[in-house]
Structures are given as C-alpha cells and as structure tokens.
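In this view, the complex is presented without one of its protein chains, the others remaining in place.
The block that comes next holds chain A.
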Amino acid sequence: MSVLVWVEHDGATVKDATLSTVTAAGKLGDVTLLVAGEGVSGAAEAAAKIAGVTKVLVADDAALAHALAENVAPLIVTLMADHDAFLVPSTTNGKNIAPRVAALLDVMQISDILSVESADTFTRPIYAGNAIATVQSKDAKKVISVRGTAFEKAATEGGSATIEPVSGAADAGVSTYVGSEIAKSERPELTSAKIIVSGGRALQNGENFHALIEPLADKLGAGVGASRAAVDAGYVPNDYQVGQTGKIVAPEVYVAIGISGAIQHLAGMKDSKTIIAINKDEDAPIFQVADIGLVGDLFKIVPELTEKL
C-alpha cells in the first residue's frame, strides 16, 4: 500500500507530531511525505532524513502558505491518484485539512486512530476516551488522522528519501490568511514535553498561576498545561488547555495541581506514564487516576515543593 503523509512543519523543521504519524503510516505500507507551503526547502530536507520514508514531495507555492485547507486539499486530492491512504497528525492543521480531503475523495475519515489493526481496521477513542471503538473501513482509499501519543516517534535521522517537486497548487479564491498570534515560549511544547505541570481553577487568577505553576515547571524542565476552567477564566492562553477538546498529552510525568479531574480533562492526560495530583479534596476524581496523590492546600504545597526540588 502506498501512503501519503501530510507534514506539519514550520518551513525549516518538521514538527514532532509528524514523526508519530510516519510510524503509523509505516504500519500500512510505503511512506511518502508531502511538505506543502511557501519556502519549505529546510523542512523538506529534514523530512527526507526521517527514518522509514521513501519519498518526499515538495509543493512550494504562495497559495499553500499558512496551510489553508481550501488550497491544500485539492492538491492532495490530485496526489491521491497515486496513493491508497492519506494520513495527518491530529494537530489543528491536520484536523482542518483531512476531512476536506476525505469529502472530496468521497471517503469517510477515521479520526484520531490509536492503533493499526490491519490495512482497513483501526482503533479510535470515542466519548472522550471513555470507550475505544474498533472500526473497519469499506472505502477504497483511507483518510486517517493519527493521535500522536499513541505511536512511537520515527527517528529524525537515518532516512535518505528522494525529494521530488510537485506543482499544480492553486488559490481556490475563497479564503485568505490575515495573521496569527503564536505564543513564544522557552518551555517545551505540550505535546512533546516529557514532564507537564498543569494548573486548574484553584489557582484563582493569572498572577497565582504564574507565581506558583511556572517556577515549579521551570525546576522540573516541564511544559505548562491547564484545565479548561483555568483557560476560560483567562489565567493562561487557550493553547495551554489539556483535554478532550484541547491538547492530548502523554508525558512521562503529569502533575495536576488544583484540577478536579473532570472526564473532559482526563481525556487529555490519562495516558501519561505517571500522574501526580495535588488537591485539597481527598475525594476529587483526579485521585482515581493518580499514581501519587498529595491531599492539601496547593498554596502551601507548591511553594514548598518548588523550594525543595
């Protein structure tokens, strides 16, 4: 089977989420990557070095800048004449593009797969991960998004794929990119951090969040996450949100501070290797998934913990 993978990149480098998708693609067949965008030669070269990749297609065109789904999807549909499956990482870009491709191919997408059981059978979470469905696709071509935490990352070195330019990109004329506000942070990205420290509503305000959660995260070299309640209340920006409708993470260690453990939050972190919870309510649901729990007031515990580390 020939598999086309859409590469999440920033022009110069390939994002980690792509690497797990390559692993999933490798379970299906021969892997070709598509690096689409404007000024992407750096990313294309990085993509060609990923282990297990046969070919890298490079579509460099102004219409493909900013990954506008309206312009990217038709190009992918053309390329799919030569491929049997199309895979994207479950990033916001991947989620935006894949269903548009699927509908144009008249294919029912399989979202957020956790495993490849066979060429047409996959497992995926439903109901915020409270159930795992095994689904089989009857479509001739498969369109699939891949949950990054469910697959090992392919090695970024060792591959020597051929690089081939592709043309035919066009502006569909229905959308334009206006601008973006991407938060710059020195901390590890949530979806690739080994340790994550997350804060919840209990922090009460943004000042407390910064004064308590961030120093602890810095001590541990951790990424910083949050519950929806903390994001909605404006303590931190939306891209900190972990959960069913935020980021799905599975770090080595997840520290939940002042987070109750609603199913929507658990959906985003319960596959973490070790979960540590700090909560003043000993009956908080978070303790049902925590490996290590500490009951008490975070305003006392967190400064003491940061101090003692």
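Quick note on the criterion: contacts are C-beta pairs under 8 Å (C-beta built on N, C-alpha and C of every residue); 3 or more make two chains touch, one makes a residue touch a chain; residues count from 1.
Going forward, contacts and distances are computed from a predicted model.
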Name per UniProt, for the chain absent here [options: "3-methyl-2-oxobutanoate dehydrogenase (2-methylpropanoyl-transferring)", "Amino acid ABC transporter permease protein", "CDP-4-dehydro-6-deoxyglucose reductase" or "Electron transfer flavoprotein subunit beta"]: "Electron transfer flavoprotein subunit beta"
Options A:M1, A:A62, A:A211 or A:I292, residue touching the unrepresented chain: A:I292
Full-complex contact with the absent chain, from A:A65, A:M108, A:V166 or A:A250: A:M108
Touching the absent chain when the full complex is considered, from A:T23, A:T149, A:S198 or A:Q244: A:Q244
Among A:V31, A:L57 or A:I275, the residue in touch with the chain that has been omitted: A:I275
Footprint left on chain A by the chain that the document does not show: 66, 68-70, 73, 91-93, 95-104, 106-112, 121, 125-139, 172-183, 189, 191, 195, 219-220, 228, 231-232, 237-239, 244-245, 247, 252-253, 263-264, 270, 274-276, 282, 287-295, 301, 304-305, 308-309
